[in-house]
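What you see is the complex with one protein chain gone and the rest in place.
Letters are used for the chains, namely A, B and C, taken in the order the chains are written, and counting of residues starts over at 1 for each.
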Amino acid sequence: MEKKIYLDNAATTQTRPEVVEAMLPYFNVMYGNPSSVYEFATQNRKAVDDARGIIAKALGAQVNEIYFTGGGTEADNWALKATADAYENKGKHIITTKIEHHAVLHTCEYLKSKGFEITYADVDEYGIVKLDQLEKAIRPTTILISVMFANNEIGTIQPIKEIGAIAKKHNVLFHTDAVQAFGQVDIDVNDLNIDMLSASAHKLNGPKGVGLLYIRNGVKIRSFIHGGAQERQRRAGTENVPGIVGFGKAVELAMASMKERTDKEIKLRDYLIKRVLAEVPYVRLNGDRHRRLPNNANFSFQFIEGESLLIMLDMNNICASSGSACTSGSLDPSHVLLAIGLPHEIAHGSLRLTINENITFEEIDYTVEKIKEIVDKLRKMSPLYEDFIRKR
Amino acid sequence: MEKKIYLDNAATTQTRPEVVEAMLPYFNVMYGNPSSVYEFATQNRKAVDDARGIIAKALGAQVNEIYFTGGGTEADNWALKATADAYENKGKHIITTKIEHHAVLHTCEYLKSKGFEITYADVDEYGIVKLDQLEKAIRPTTILISVMFANNEIGTIQPIKEIGAIAKKHNVLFHTDAVQAFGQVDIDVNDLNIDMLSASAHKLNGPKGVGLLYIRNGVKIRSFIHGGAQERQRRAGTENVPGIVGFGKAVELAMASMKERTDKEIKLRDYLIKRVLAEVPYVRLNGDRHRRLPNNANFSFQFIEGESLLIMLDMNNICASSGSACTSGSLDPSHVLLAIGLPHEIAHGSLRLTINENITFEEIDYTVEKIKEIVDKLRKMSPLYEDFIRKR
Amino acid sequence: MYTAKVMEHFANPRNMGEIENASGVGTVGNAKCGDIMRMYLDIDDEGIIRDVKFKTFGCGAAVATSSMATELVKGKTIQEALQVTNKAVMEALDGLPPVKVHCSLLAEEAIHAALWDYAQKRGIQIEGLSQPKSDISEEEHVEQY
Partner (left out) sequence: MYTAKVMEHFANPRNMGEIENASGVGTVGNAKCGDIMRMYLDIDDEGIIRDVKFKTFGCGAAVATSSMATELVKGKTIQEALQVTNKAVMEALDGLPPVKVHCSLLAEEAIHAALWDYAQKRGIQIEGLSQPKSDISEEEHVEQY
């Protein structure tokens, strides 16, 4: 295939043309600072508020519960650090899981260095958090439970409603990192008892560099970025107006197309999973077969290493990932795959394919053929495979 | 005039068409995540590095000393909080000034609540920091001096080289908020002994929502936003590729045009200042007559209040500001004007006009005429003016 | 930020000016907070407010509330004028931004102050009127951290 097949939509997505279109006037026509008093700038304040309205509606939230940030990572940092700050008088214990994104895990490590205690709840072999363990971990000093809505590597969707109920029962705040879930799964913060939620525009065909933190009214929240009075004095810094407008537009489009789009993605995903499991020996699907994001497939191929696989796919014009994009460059295998129980060498041979609705069945077919070829080639090169065959 | 006269370039600037042009392909053509391994994404990594190179050169810095952020405010927060974190074993004393931007001042208040001691150095009537006082304030426990390069309200440019020398002499780190200065004034971090420097793209015709922190190699620095391994593991979060590319382009253009542009601005600025001082009674120029940003003029008109003045200017298609845009909505007069010794009621009557090189002398003339009319009208309405006239 | 009504009153303030030998003059607010309002009342022997003028140093909302307040009391009896609350002024302006509500309070107080001055000069008592504070400052403080 000449055309690039982009199967890494969990890493980032193409900003939709309609989104770019919506952003453009805010660069050099309506470029005012929303904090300014003159008419020229009030249109920008309105544009920001309109985006906030669209997003609040998509989450079932109030307009004044949405705070824009510079991305999903900032939102995660804010949620955890500001909660720690505001509630440390109540206690210094936070519960999260072993499979969170580094934006949560590394923030937890930071908080640990500041005297907080962190419990990392286990997940089962499908990546579902163990609810009984989670509930048992709650102490009188627990101030926050942070569990991601859906995992970025293996796509597993957590039982968020149940977790929300547990948090509520024990009067503990509940934050969820919904960076991967927003736009792919129905989310209603009230129905699910979510107190704080992080999202990022570039994961749902919006621009990079803009995200949000939903904070339920009533939650005591401190600023994380201090300065001017923007975002109701909660998040300082000149608003990224074009970015926020783009985020709003992307959410509007994602919400409008949700059912149709995810139905299509699920068909493509299931076809991909079925073919790979049927046609490649010594392979496993990571994550849950059904409780998974519509766009996510994650495989481990025994005896081969992920980066080599990726490069060979790339040589064949297929863009894929071996885990979270953020951790490439690291030599450790994915903490998520280890948490679901994979041995190191199998975790090393993992491949994440995340589709979008514009991928075709032909492209999936081509991809499966290439995977077969490449896995075969790499196994021929592998001393582990050699040993395995010898021992048989 | 039918055309809008935008005289609030210190609040934000128009993103140049060339900058938007440079950004566009990174939204939906080269949209990959720079952390990904495939070829398709490496072009984005390169784009980010190219921007970093341009900016490093503009500051006389090493490429690996530039870290991109979500704006100037984040950069200020990072510089102060991370230094506090990394050096608190040495001491918990920070020196700054009374006229910093809220991004620095509110961060200092936060640090104060965490047990740090902050000294706010005074400035003289022109807004220049008192060097002897600054030096005397240094203690064995002082870990940081943070003094802005140029003030956002009154435009005063600080004696940064002298401050850098003092910091170096006493072995204290020196951070400068150069958000207003970058692109308007020559900056060489080595020549000026700057250890950390904040800047923001939207103040120099780049996009909103992207900034940078320069951190000199050798400075112990902690992350402020934790998560993925981006920005050499120092600033997590998927890179805002279009924003960073736009920042790079804006800096490239600003550097190329610096001399010519600022010469032009200085002529316009001086003409504006001369006319207003000559033609409006009971007015003063705030800030230093010469050591000021090329684009800044700031006046206080006795007996009238700034917001009314702004709204009337707005009715005449002139966009201006009465202080920093961030603080509008607040009822307090500008802390900067109070710091240079203005009484409250005079501080309330202040007007900031920040030009750009595309403003014409005709537009300045029109603006001066309107100022004269409006000031006259508002004084007729003012009980303070009534009292003043009566008492004469 | 402001309603059309506010903007209209700001652009074309009603009853701006002074009254020579006014029956009552009241000044409230302070320059520190950036708002000073002065009301002049011309009250006839029947206790009808025949004329009213204002001068205001302050923001757009301060000017508009002053203007609206003068309209609401002009031609009214003293007792009617006392019923002109800040709420009435705000409603007549189709509302004010939250940070500007204090301007409408100032307008109410300015009328009261002018009536107080009138009563003092006349050596009378007006029912329901107590000495107004001459300084209204009522800033909102939102927790920052």
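One rule holds in what follows: a contact is a pair of C-beta atoms (placed from the backbone, for glycine too) under 8 Å apart; a residue touches a chain by one contact, two chains touch by 3 or more.
Everything numeric here is computed off the predicted structure, so don't read it as measured data.
Residue A:E307 is the one among A:E21, A:E260, A:E307 or A:D376 that touches the chain missing from this view.
Considering B:D8, B:D85 or B:E153, the position touching the chain not shown turns out to be B:D85 (whole complex).
Residue positions on chain A in contact with the hidden chain: 106, 109-110, 113, 303-305, 307-308, 311, 315, 329-333, 343-345, 348, 380-386, in rising order.
Just so it is clear, only the chains that are shown with their structure count from here on.
A simple rule picks the central chain: find each chain's mean C-alpha point, then take the one closest to the mean of all protein C-alpha atoms, which gives B. Ranked by number of C-beta pairs in contact, the top chain pair is A-B.
Chain centres were defined as the mean of their Cα atoms; on that basis the chain farthest from chain A turns out to be C.
Distance between chain A and chain B, defined via averaged C-alpha coordinates, is recorded as 34 Å. With centres defined as mean CA coordinates, chain C is found 55 Å away from chain A. The distance from the centre of chain B to the centre of chain C, each centre being the mean of the chain's C-alpha atoms, comes to 39 Å.
For chain C, the set of residues that touch two or more other chains comprises 144-145. Contact of a single residue of chain B with at least two other chains is seen at positions 106, 109-110, 307, 311, 329-330.
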